[in-house]
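Starting off with a structure, shown below.
As you look at this complex, bear in mind that one protein chain is not there, while each of the others sits in place.
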Amino acid sequence: MLFDVELTPRKEIPSWIGYITPIATILASLLVCSVILLALNVNPIKAYEMMFIQTLTTESGLIFTINKAVPLILVGVAVYLPLKAQLLNIGAEGQLLAGAIVGTWIALNVSLPTILLIPLMFLGAGVAGLLWMAIPALLRTRFGINEIITTLLFVFIAQRIVSYLVRGPMQQPGGNFPQSASIPGVSQLPEVPGLGVSVGILLATVLIICVYIIINYTRLGYEITVTGANDRAAEKSGISKYKVYLFVLLAGAAFAGFAGINEIAGEEGRLRASFNPGYGFTGIPIALLGRNGALQVMLAAIFFAVIFVGGSNIETLLGVPSEIIGVLQALIILFLLTAEFFKNYSVSMSLKSASKGGPRDNTDVEGGA
Amino acid sequence: MSNDSFVEMKSITKTFPGVVANDDVSMSVKKGEIHGLLGENGAGKSTLMKILYGLYSADSGTIRLDGDTLDMDSPQDAIDAGIGMVHQHFKLIPRLSVSKNIVLGKREPMSVFKTEPDQTDEKIPSSIISHPVLQWIGSRFTLGLEKPKSEIQALANEYGFDIDVSTPVWQLSVGERQRVEILKALYRDVNLLILDEPTAVLTSKEAERLFETLSKLTEEGVSIVIITHKLDEIQSITDRVTVLREGEGIGTVKTADVDREDLARMMVGRDVLLEIDSEQVPNGKPVLEASNLYADDERGVEVLSGVDLTVHQGEIVGVAGVSGNGQLELAEAAAGVRGVTDGSIAVNGKDITNKSTRSFINHGVSFVPEDRYLDGCAGELSVMHNSILKGYKNDRFGEGLRLDYDSSASYAEELVEEFDVRGINDVSEICAEELSGGNLQKLILAREMLRDPDLLVASQPTRGVDVGAIEFIRERLLAQRDEGTGILLMSEDLDEIFDLSDRVLVIYEGEIVHETTPEEGSRQRVGLEMNGGETVSDSAKGMTTVAADGGRSET
Partner (left out) sequence: MSNLIAGLTSTTVSATTVLLLAGLGELISERAGILNLGVEGIMLIGALSGFVTASATGSYWLGFGVAIIAGGIFSLIHAVLCISLNADQAVSGIMLTLLGTGLSTYFGSSYSGASIDGFPDIAIPILVEIPILGSALFNNAATDYIAFLVFPAVWLLLYRTNIGLEIISVGEDPETANTMGVNVVRMRYLAVIICGAFAGAAGAHLSLAFTQIWSGGMTAGQGWIAVALVIFARWEPARLFAGAILFGGLNAFQLFAQGFNFSVGAAAPLAEIINPVLGFVFNPTIMSTYPYIATLLVLTITVIRAENRELAQPSALVQTYNQQGE
């Protein structure tokens, strides 16, 4: 190569980068996506207009968006909280399914008035999600086994358990389809009176506020933040890594469980074998986009909600395969990863010159014995 | 320098930001000699040899090998010139066998592909096999292990290594692994072998075997440089020794002409009569009683072997020692950050052996760790976050679950004010890693000291800190002592130890080998003990008198 590409780690990260990054990422993804749209002879401007403008300016669009934002906020936090401690919860999808299973079971088998039943369903779902994370959390805290692969394996197991249950023990009695019975009306999530959106949004908002308060106003939040920034120094300062890790993993998993029952008690109405929302994985780019705070997580979740709702609109109206949403999601992650790199390194290119100063390896810059 | 030098390093100067590692250092090594390179930590020994090995390039000066001037750009150049280096941390891949470790990177093809007359097995005529495409294929898609393996095994047998080169490295002991490192150098036809603190990880038996091997090598004409701080090693096997101190070359002497005291004096400098102007506070009750401590290092190797240590209220106990002899682990054990495998630790009379770090903190123990970035702070978090790292559970920062960042910020501002930490306009905006080394260290000290600890463990508190900050930190340590805190100070800087301590201990190979006071002790003697000099019997400990000319007399 004629050029010397020099990568110097940035000493200070200019604060404007923190704001520009999410926006630049989204713009870049939309740009690349438009190329993909063009490849199928779809006018990207038209598609985006439909996806964003129409979704946000019509009442039904707004309602759908807010409802769709609920599970996304929940899984976003499910990934965000462990991320604060530098853990990656890839298994939110599995915890979501666990929550869906138990929540549905409660809905189908427990007779209580709505005001008691729904909280119980959510409680059960949260506990289910938490339990689904218990083994990976234990393996991580006790043996250092990376939570990425363990939570991922549990996702696949959860998917199959759902499939088994709706074809067997939880199958609609007398039915032939791989699905559970419909949950009774008393267990369905009501709407906020007058607004037309699901009450789920209230739960999601409350949880976001709780997480925000915990991280920013409590000692536990402090411990989580320090552990995430430097776990060695945290441990040597008396902070219990066990406690921090277990808390963020289990709490995050519970939130994912909430997302699961939210879907069943909302749009789905029953547990189907085809219930495979994939939100658990969407939680990853949401948490990455919003890694600076709970509020940003909420905004990122809403953004993805717009994409999802808008995406199914353009599928219906323009015939664009809905997979474009998945593609857009993936592109956002891709550009986020790229941006992360440029955030930490400044790149400069120069013509190759013979330089003979400085240490050859990076190990010993401060001089040794 | 004599003309039969094999390797000559002349007027080597090398600076890193903020420090002159080598200042016009010259050194020469004769063919077939074992040459020691002696000095304390920070003297510049490793840097000098890394320059020779091509890992660094000198700012000025020349290197000559057998008369030719060398241009070292990379370790490959050094290897080509016949220089080999055995590092302190072995560069071996445990999963692979000895022979695979040694041939790694050479891309030796199977013998079918070889073209040199003495190597080819002539199955395919060399006119065909030397075609570049075939050579390309051979070097990548085959593995020439047969011949090298037998060569390496022969080498190993020749030096009495008793290693089966098919053995995977993970099965080998530390001493055996070191021999593999030497084999690596030998296999590449080494003329000069550099060993960096080779006995740091060996038992005495293994060390003996190493010395035998080195002698054998010199009989074959290989020149050897040993970097070490251990005086007994210098005396046992070197022919000549070059001493460095604080980046400067002090001199080269014939080993037979000097004794350990001479060497220690060269390493450490002359005695200076000290003005001790700190107030003497009467010692109170013990705040730290460590008894018969045993502990392991990161790799599970025993590094503390029965340490007894007491620190009283209002006393500074300075522990002198060369890094690698256990002071890091001792400091961490005393602070409750590292567990001990045997022995006990009592703080203020309460036995809290192996209790949690939190427990130690609650019992009034503060800790300034050696590596401030890795262990002492969370770099990407603000000064405010870092200020309350030990104290955040305190009620003044909020009740119950709540953490009040406002009072944390004002506390941080107090710390900054008290300890003159510069470069901060807003404690909650500036990140810890944005502070200069000295200022960060002051912040950490502020945090650890201002919580009024009973015991303060400070490990290398002024390392890598600018001069102004060093003064400040030392004054504060004394002030803290005057307020009644017991301080355990680890330092490689003998000046610092002598300036600040009420009592001086020396640690060597995991044991406390010497105890004295600044008034009664001599820097030479301490320097000697730090490097494994003769440990005098108990009755003579602390009874060495100081003479102005650096001479030594014993009662």
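Just so it is clear, A and B label the chains in written order, and each chain counts residues from 1 on its own.
In this section, a contact is a pair of C-beta atoms (placed from the backbone, for glycine too) under 8 Å apart; a residue touches a chain by one contact, two chains touch by 3 or more.
Please read these numbers as outputs of a predicted model, since none were measured by experiment.
Chemist: Considering the full assembly, with which of the depicted chains is the omitted chain in contact?
Modeler: The undisplayed chain, in the complete complex, is in contact with A, B.
Chemist: Could you tell which one of B:Thr142, B:Thr167, B:Ser305 or B:Thr353 touches the chain left off the display?
Modeler: B:Thr142
Chemist: Considering the whole complex, which of A:Leu56, A:Leu153 or A:Val186 touches the chain not shown?
Modeler: Selected residue, touching the omitted chain: A:Leu153.
Chemist: Touching the missing chain, which residues of subunit B?
Modeler: Contact residues on subunit B toward the absent chain are 75-76, 91-96, 100, 103-109, 139-144, 170.
Chemist: Since one chain isn't shown, list which residues of subunit A touch it in the complete complex.
Modeler: Subunit A touches the missing chain through residues 36, 39-40, 88, 90, 135, 139, 143-146, 148-150, 152-154, 156-157, 160-161, 163-164, 167-168, 231, 281, 284, 288, 321, 323-327, 329-331, 333-334, 337-338, 340-341.
In this text, only the chains that are shown with their structure count from here on.
Chemist: Flag every residue of subunit A that touches subunit B in the complex, lowest number first.
Modeler: Going by the criterion above, the answer is residues 11-12, 216-222, 225-226, 229-230, 232-240, 356-361, 364-369.
Chemist: Any idea which subunit B residues touch subunit A in the complex?
Modeler: It comes out as residues 16-19, 21, 39-47, 50, 54-57, 59, 73-75, 227, 229, 323, 332, 337, 356-358, 360-361, 367, 369, 374-381, 385, 388-390, 392-393, 398, 401-403, 405, 434, 464.
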